[in-house]
Structures are given as structure tokens and as C-alpha cells.
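All protein chains of the complex are present and in place, except for one that has been dropped.
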């Protein structure tokens, strides 16, 4: 199987470096769940795709939640009595607890420490912390730095604002032959964390650009949203259109060198789940399939019982299982161009199968049709040679009773989707297959462009 | 999970010794499937619980069976020509084959041997034998003793009666909020065998006393019955009420030091089966789950195809798989106070889950509700810490669509029932859950007392 239908290995390497360059460009911006950092990030994506920015006012009720005040930060520091910035937001935006209320005070070390967060087990790394829904302020720093702070009078300053404003999110909608949608969702609310948020949004952005140039059966909707509150807001604002989403993929943590992993949807056996399992199997034995759990990224919201969408999640090493998670070590070195390229390729493979998966009916179902006289079968009999193409044709003919999709045939035949797909195409060309009429679960449009 | 909701480890130790004391008190009594030994045993249980004794006359037709004549024995011996008792019922009631017809004769060793039963493989142990439905008589003795019997003229005497009388059984009924019943059945028909019958009846007796003091949704019915014929008699006499039994547990062989085992009901996937599997998993990896088979104790009758009740069996080492089974070595040393306490505790855990298991509906099913503002979630974000309580809440919210019971949620979440139960309780307190209406399979009563 071609793992990346439109990209060979060299293309993927180029693409991986382009993805890494985009991650690098966006890395310094201080994003949060609202504010100008998020807007600036989305604006830069508009260079690649026709992304629409939406603004939802503070105070808007979205299901059980309320859109919070908008947070913006200009500067923050802790100065010692000598006027030296011992903690400096300008050096790393992780130093400030996200959504910290403004503060400008002097205090001793003891009081200051109640607002400081470190990682004693990883003494050189700065942790990432937030306080979205409780008014608070704080600084994050390396544990080694904390240990070096002497008793002193410190000047603490967070020059931030927390005011009525908007929650911002980006959306790219690519109409297809049908209004059935594939949803791709990535979060864009983390500051300088490379794998956690930047890897996903970079790949989603490039996928949107790539798919926009291809004919397609499905419509595609890409969401670039702040985690949790963004997904909740989008689902609330677009509730009437949610039923169009037939398949979905959350992209999160797709840039590290760990193997690919797929977390199943709440239902666990939907087409997206089977397709992703099929694709990941072809990315090697280290690929992992994870059962659904109600923790993680925005699949939590898409798979809440009131929506229960067929949305899974593609990641590499699952979040929370690597020490760099939510620390300053999730930096540009932690994200690998090859891994980014491979994750992109896996997404394309998944969409390509979704586009092409359908069920056929064998027009000659009683006994095998004579493939040889149609030039579809070897003419010299007796050889014991294995022949994947012929086996693929025999499987397609045998199981094309209108009830088995090409993917199901590939699974049972233990062959790649592509070999089954091309066998079906050859058989159809010779009039040996016709479209299945039922087509409720698996519809057909015109020729897909993702093959 | 608290393995014994109302008993801490020290309590369980005390309880285990009390159970062993009851076993010790009942051990010398010569029980059989009818007769005064059985009555005396039940009478002593009346010290602990309000046990009703039922008498069913000899000759009563019960399904395919007939209540047999009542058997009572006063004395039995084999004397040698010197008048010495070489086999003496007064030393062990196992010496006489249960239901032996009266006999008083003299005979040589050869003839005598046709009525003697030993265990050549365990030459110091006396076997336990019965001949309920074929008129016969016999003695059991150690193989070593048999080998020491010289040629002689022996006087054989079994001073027993086999006459019209009654079959006796005991019953404790504890009404609950509903008429739906949990059945607990133990056999009371074995003479001096400690694990086989005394362990089960002692625990059943203490469970009845314990549960009688608690509020409860279910009604509980405890049966203290002779094996096979007793269960058949009870089912026949109470046939019209059998449909009230929603869950049941046969207790047999629950006092040895082997790990706990649960034998599934004939249907294999009933609530009692899933609850018992869940509980036993928490009693350690040596716990065993056994598939149903139509052999064993009175689950044979409760699970016969005409009743097919959801009745499983709790045991420790399964009967027939330990050498002491049905021998004089199943004595007071073979039964362990700690094991008795643990078995009691496992039963309480099972009933406690049955009492509390129900299905809820998430009142805020579209996306997650905001747990933080309700004080149900940590307020500082970003940490990768595992938090069982929060995970339990997320699982309950995600799966509470009215179709998943708390137990099913616990199974899928791989968390204990208790953590799921307490999460649900907290969510319900905050109005985030309401009772599922369907409630056919899993009903709710008022607050259960077993938690």
C-alpha cells in the first residue's frame, strides 16, 4: 500500500521540514484559550489556507459553561532587590501561569513561594500551568532556579489584563460532493509547547491545504480551537449542523518520535475506528490502538453522550505518558520532521480510505466469473505461485454481496485496502461489480481524489 | 474498595473466630438429609436469627422425587469376639454410612468387608459415604484400621431407624423495600464435615443476622436445606414464588485456606455473575472464576432448565479438587477463621454492589459539565497527575445515558465499583445525574444500607 498516496518518501521529508518550520515560527507566541496570541497564530495559518476566524463574546453561555474573559499579557517578571529580573516572561512565556490576574507587589521569598511552581523530579525544566477558572496568579520556573533564590524582597509584576472580549477560533470548511463531513480538530491554546498543540495544528493546516486541491466525496471541516472551552463553544454554536459529521479525528501530540497511536471513539467500532486501525497496522508493529476513555483532548467533548460522534484521536506517544509533557522540554527539539511527515501521511491514508470505501455487488455471483478470458487472470494453470492481485479479485468477488465494504473485505482477506480497492476497480471496469444500492452506511460519490 | 463495608480487618478477625466457634459447636452433631441431627443444627442457628423450621412429610412428591423416610441413629459399632468396639460410631459419626438400615448380626471378616469402605490412598482418613436411595448398610474406617482387622467373628450393630417422618429445612426471610429477592442457599446435611456444609451454613447464618440490621432494597431469603432433596423440595413447595428470585448465591466450602472461587450461573452473564467477578477480582489474582457445569451443589437445581435462575456459587477450593473432600480430614483444622471472615466479607461486598447498582442519566449530556466551578475538579490545570476520583466522575458522566449501570461503568473504566459509586453520588448531589427511568433490569429503592 502506498502509505502516502500523493507523497513519496522524499516529498514526505520535504513536507516534514516545512511542518517543522511552521512549528518553529509559531513556537514563541504566547497562546492561551483567548487573546491575541491565539489570534496571531490563526492569522499566520491564513497564509496557507482560507481560514475563517470566529469571535464569540465573553459571557456567552455555551451548554454548562460560559465564555471566559479574554486574557492578554504584555510582560511579567520577578525582580530581586537589585532590580534584576530573576524570572522573566520575555525569556519564556511558560514562566507565567496562564490566565494569571494582574499583580504588581513587593514580597518576601516565603510569600512569593506560595505562587511558584516547579518540577522537583526534573529540576531543569519549567512546568506549564494554568488557572483559567479560578482567579489566581503564579510563576513557573525550574526547580534548580527556585533553590537558588535567596531571601530578599522581590518585585512581582504581571502586566496582564483579564477583561470582557472574545474567544477566538479558526475554521476551514472544504465542501465536497456530499454534505457529509469529516471533522479534523486541533487545539491552539498552549504557549511555547511544540508537540502539544503546535504539531497538531501545523499538520491540520497542511492537510487542509492539501485536501483543498483534490476532488473529494466528503466535505471537510478543520477546527483550530482552544481546548475544552473551544470545542464546547463550537458544538454549542453549531449544534444544528453536528449531525453532518460522519467521521472525525482529533490531532494532538503528533510530532514526537514515538510510534503512532489511535484512540478509538466512544462507540469503538465506527468506520473511522476500523479505518484508523487498518492504517496504523501498516505503520508497523509499534503502532498502538487505545480504547476510548473520557479523558484526553477534545474527543472528550465530541464523544460526550449527548453527541457521541464517531471521532477518534491520532497521537504519537499518548499525552501524560512522557516526562516532557506540559513542560519546557516539549520544545522544538522534541518535535521531529520525519515524525511530522509520517503523521501527515497517516492522516492522508485514513481520509483516502474513507473517501474510497464503499460496497459493491458482484454482477456474476453464481460461481466465479471467468477472469482469464478478460485478461484478469494468469492463463497458464498449475503453478502454485502466490498472486496478491488475483487473490484480491477473488476476495472482492466473493464478498461483494452488498453487505461488505471494501475495508471489511481487506480486513477479512488480510490484504491492504489499496490492493482490494484496485482489484475492485479492475473488476468494475469489466462490469463484474456494480454499486451497492443500500449505501446507507457507505455511500459513493464521484471518483475520489485521494487515491 | 472497602472489601468489607461494615467490617475492618480487626472486626473480620473477630468475626472469623466467631464463625469458627459456631462450626466447632455444630461439628459433632450427626446430620443427614433428614432427622434429629439436622433439627438440632437448625435449632442452634435460631440463637442468631429468626429461623423458621419447616417439616415436609415422608412420601411427599416433589417433582420427580419423593421425600424419603426419616433416618435417625442412636448408636453403631462393630465388636470383635472379645466384645471390644473396633469400629465405634461414638468416636466419629463418619463411621456409619449415612441412611444405613438397622442391622444387628454376627459375621466373619469376609462378609463384613463387603460393608466396609476405606481410602487406600489416604490410609489414615475415614471416608464419608451415603446410601440415601438404596437400602443398604455399611461402615467407613481408615484403611490402616481395616488392614489391622484379624479374622474373627464380629458383632455388627447399627441402632438406627428409617421410618415415616419429615424432611426438615430452615428458612430466614428478611423483607426489603421491594419483593425482589436475593437467595442465599447452604446445605446442612453432612455429619462431621467442617468445610463441606458447616462453613457455608455458619456464614449464611451470620450474613442473615448482619443484613437483618440494615436497610435494604432487596428482600433476602436464606435457605438451610439438605442438599439436592432439600433444594428440590423447597423449589416444589414454593414454585409460585420462585420468580421473585433475582439473584442468588449458593455457599459451599467457604472455610478452607484456598483462594475464593465463583461458579457462574447457567446463563453466565447475569448481574450476579458480573458482580461476583468484579468482587473476586479485588480479592487477588488467585481468585478463580469457574464456568457453569450441571454438577456441584444446589446450583444444579436452581439452574435446572425449568428454573434457570441467576444463581451462582461461592466457594474457596472447589469441591472434589482437594484430597480432604468427603473425608474425616475435612475437620476443624481444615477450616480457617481468616478464610471464614474473608468469605463473609466477599458476600457482603457482592450484596452491597447488588443493592447499589443502578443506571443514571447525565443531565448535562452535551459536552462535559464544568466540574471545577462546582468544586468537583482540581482548579490548577496543566498537571499530568492521575486522579482516580476525577476519572471516575468523567466515566460516570460519559456513560450515564441510561443504558449503562454503575457496575458496567466500573468494568469499562477498570475502576472499583465503589469509586464509581461515590463519583456518581457526588455528581447526583450536584444535580448532574438523575435516575434512569427504564429501570427494568436495575431498579432503585431508597438508600441502601450496605454501603
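First chain written, first letter: the chains are A and B, and each begins at residue 1.
Everything that follows uses one rule, which is that contacts are C-beta pairs under 8 Å (C-beta built on N, C-alpha and C of every residue); 3 or more make two chains touch, one makes a residue touch a chain.
None of the values given here were measured: they were computed from a predicted structure.
> In the whole complex, not just what's shown, which of A:261, A:287, A:304 or A:362 touches the removed chain?
Considering the complete complex, A:362 is the one touching the chain left out.
> Among A:26, A:397 or A:410, single out the residue that touches the unshown chain.
A:397
> Considering the whole complex, not just the chains shown, which residues of subunit B touch the missing one?
Residues in contact with the chain left out: 62-65, 97-98, 127-134, 136, 228, 231-232, 235-236, 239, 266, 293-295, 300-301, 303-307, 319-320, 325-326.
> Pick out the residues on subunit A that sit against the missing chain.
Listed in rising order, the touching residues are 362, 364-370, 372-373, 379-384, 391, 394-395, 397-401, 413.
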